[in-house]
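Removed: one protein chain of the complex. Kept in place: all other protein chains.
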Amino acid sequence: MTAPDPGSLLHPVAGCADLVPRHVVKARLLGQDLAVWRADDDFVNVWADRCIHRGVRLTVAANDGAELVCPYHGWRYSNRSGNCAYMPAHPSDAPPRRLRVPTFRSEERYGLIWSGGSPEAEPPRLPHLEGEDTLVLRALPVNAPPDLALQGLLEWPCQPVPAPGDGASISCDSAGPFAVAVTARTGGTEEAVVHFVQPVDGGRCVIRPVMRGAPAADRRLSILRHHARQLEELRTRLESSAGSPVAVRGPSTPLQPLRRPTATAVSGRAPQLEVCVARKWLTAEGIAAFELAPVSGQLPSFQPGAHVDVHLPNGLVRQYSLTNGPGLTSVYRLGVKLEPDSRGGSRCMHVSVHEGDRLQLSEPHNNFPLRRDAARTVLIAGGIGVTPLLAMAQTLQRQELAYELHYFAQSDDHLAFGEVLEPLSTGLVKHLGLSPDQTADEIKKITHDYGTASHLYVCGPGPMIEATRAIAADSGWPEDAVHFEYFKNESELHDASSFEVRLARTGQTLVVGPGVSLLDSLRDAGVDMPSSCEQGVCGTCMATVLEGELDHQDVFFNDSERAAGDRILTCVSRAGGHKIVLDL
Amino acid sequence: MYEPTDQASTATEYPAGSQISESDWHILAGFWHPVAFSSELADGPVAARLLDVDLVVYRTSEGAAVARDLCVHRGSKLSRGWISDDGACIVCPYHGLHYDRSGQCTWIPANDPDSAPPPKTMRLVSYLAAERYGIVWACMKPEPLRPLPEWPHLDEFGPEWLRIQIPKGTWAATASRHCENFNDIAHISWVHMKTFGNRARPVVPDYTLEQTDYGLYMALPYIEVERGFNDDLGEREREVFYRHHLTYPFATDLRVDYYEDDGESFFTSHFFDIGSPVSARTTDIYQVSLTNIPGATVEDYAEYQLVTNSEDIVIVESQRPENVPLNLAAETHIRADRLSVRYRRDLVEMFGLGSPEMIA
Partner (left out) sequence: MIRLYDYLLSVNCYKQRLLLSILDVPYERVDIDFYPGWEHKGAEFRKINPLGHIPVIDDDGYVLWDAHAILVYLACKYDPSGSWYPTSDPQRLGEVASWMLFAEGTTNTASAARLHVNLGYDFDLEACQAGAHRLFRVLDEHLWFREQQGQAWVASGESPTIADIALFGDVALSEDGGISRLDYPALRRWTERVQRLPGFIDMPGIFPVAKAPA
């Protein structure tokens, strides 16, 4: 029988108890360095120990409960997805969704965290440990190859736990490719300890013992000490013989990073996520709240201000902001106001969509990103416009950044998501039942003293957004300090143009419409384009141009390269005229 | 036990066992790199290591010299020898052989004084050497790819300038990682919170970046926090203007103008930083500063720079992979990284570094 490929199996990488709150455990499995951390929602993340920007170890990052913060440039990475959430050097940019740390599987069993393996691999299930409580004993790192440790454990018939007398019959048996079980029988009692061997790399391993049964509190410590002493002796033996040549069972395949269940090679606005309405309730007068859970896998992470396109049962597509705070990662939470003159969007959500129904969503898009570097952040919400601002307020509150959330509504009954507003009390100011003129007066008061590094975010009815922008401008707020969202707004890139692209090799002709990148259009047409930064910096998505004027919007090319006009970065640049021909 | 009798198979320039690829080695050997501070040569020859080659650095009355640290007679380390009393030669500690600045053996003491002078072929493996800016530089190829950095300020400066030489550091990192870090703006607000970083100013503006005949020029304003290293006025924000002149491959002149409260007058410091590639993953750091800040002292400035370095060193040593990935898709780049992207492209496109793994 051939030994299974270690890379196809799940192996322990840490004890569950090692993952204390706000901590990052350093681990290594089959030569891959790992950063393992538990978020405040109890999700255990197993990530490559390397910031994707400049390669700094993420085990020196700070775990703030929802994100890891790299100490080099302050990049933040989200719980679960590993997506880059925020780049402080460019605070008004939403990081491209492709920026993510490689993530690995994480499973919990027998008090250990298991990772690696092929997608269908399961942590081992051993009769020795089933059906009862287990106690994780002290794990011991050993500077000896995993094979040597396994062999050493098989030849190590030690009483696993202290027992009276020495008449025990002890047996050591292989319990799978990377585990050895020790069973000791004395009279009618039987003790069992399974030693899992974590293959760190070719020359090192960690022995992780798990004992069957939960001993009484007064015996617990003596068992732990007894076993640790025994294992220490074994380690001394193993390490002194590790110098001799041993056939090392090295990793034949590297660890498989997880792929996001949704990360198919498509983009644009096609529906990509299937969700189920997990909960629907009336959160305020005329406002229905929805919690949408993934049908399988995980939901992509997103940043405050993001929205999803919801594909409704009646065929309409509507955009709704996500209200989630940083702790809520298992569902998307939306608020939908029933519009009296609804053309069928909000009415359909209110009337036809029920708990248990399935819906198609796009991945989250963010045209309304939140800066986290402001000295003062003012959020102004009008009615249902509160939804993206709720996500922002919760993020700011969690990071202990100063903010005010001004919530304008008709009455107390019209305030949505009271349970979310409650903990925001320090920053929340309610303005109830005001006329448009009174509202304008309030907004004047709120915005009258502009100070540097202040930022204003407004979301609500169109006239209110217009009024707020005008009032803020009068009070001296610079344009780039006032942020607002109309759905389908024009982003900062000049992507309003529409043009034709002819692919010289395949003969296809595509039309790139306003608001869609050339890169996305190419992918939609089935061209396999690599990309990395998607900001016109790294040059990964370059294509050769055969004909046509170019509108370069990257910072990758220098002036002469730009003037040559023979290459284009498809993520941000566009045709200067109405047509280009690419060598694709 | 024995070297092979067929010398042709062993006599290559490229050092056996080097972790630098052979292609990169031959390119890097064509640049000037520091091998010692001039001040280190006061008491005789010193040992150095450059691109995995052991060198002896010495100064005769004719000037500084660099050669393999190997007496051609019996392979002794010349760095353990001394300079002859007349100042003309380095003396091997084993049998007293004398070599002049060019590496020519001029005297074999064991030979009959009346015998012929040592043959012309009896010479050290010597390299180009130059002494400038208080630093001895070596180039291991006969035709340097690029001249020495042009830093006229450091050649000649008036009495209002103070020169500070920082103790040489040895980083367990590649020279390019060090160089990129020295020219990185975005990390200042995160890493340098004991020295001049400003956590409240993390945003990197669209800075000036130009390709020049020596390498790259970058310029931008920043607002530092002064933390009392250079005066006793306490912690406060201060407007500065940075000008980075990066001479390829690893040498930077960072000029910092420190503005006074009037926003117009300023004082200036230059931080000259050169990474010398000792081996693939070890880099010696040569740093010299100039400042005209009134009242600045060597002690305060050196401490300031050493603390700054110690903030960087843990980060740079932790970067993986240790080599800078010249394939731009291997790391993520943002607008703030324009200099680093251009640097990586130029190392490939101008010099061919990273081959053959990289170039398609």
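So that you can tell them apart, the chains are marked A and B in the order they are listed, and the count of residues begins at 1 in each.
Criterion: a contact is a pair of C-beta atoms (placed from the backbone, for glycine too) under 8 Å apart; a residue touches a chain by one contact, two chains touch by 3 or more.
It should be emphasised that the depicted structure is a prediction, and the values quoted were computed from it without experimental measurement.
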Study note, to complete from the structure: Of B:62, B:160, B:303 or B:349, the residue that touches the missing chain is B:303
Study note, to complete from the structure: Out of A:22, A:430 or A:445, only one touches the absent chain, namely A:22
**Study point:** Positions on chain A contacted by the hidden chain, ascending
**Key:** 14, 18, 20-23, 25-28, 40, 60, 62-65, 69, 71, 138, 141, 220-221, 224-225, 228
Practice item. Against the chain that's been left off, what residues of chain B make contact? List them. Key: 165, 167-170, 172, 194, 298-299, 302-303, 306-307, 309-311, 313-314, 317-318
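The rule is short, and it goes like this: only the chains that are shown with their structure count from here on.
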Exercise for review: Find the geometric centre of each of chain A and chain B from their Cα atoms only, then give the gap between the two centres in Å, rounded to an integer.
Suggested key: 41
Exercise for review: Would you mind writing out the residues of chain B in touch with chain A in their complex?
Suggested key: 180, 185-187, 189-191, 200, 202-204, 206, 211, 314-315, 318-321, 328-329, 331-338, 341-342, 345
Check your understanding: Okay, in this complex, where on chain A does chain B touch?
Key -> 33, 49-50, 52-57, 60, 71-74, 84, 87-91, 93, 99, 373, 375, 453, 530, 532-533, 535, 537-540, 555-556, 558
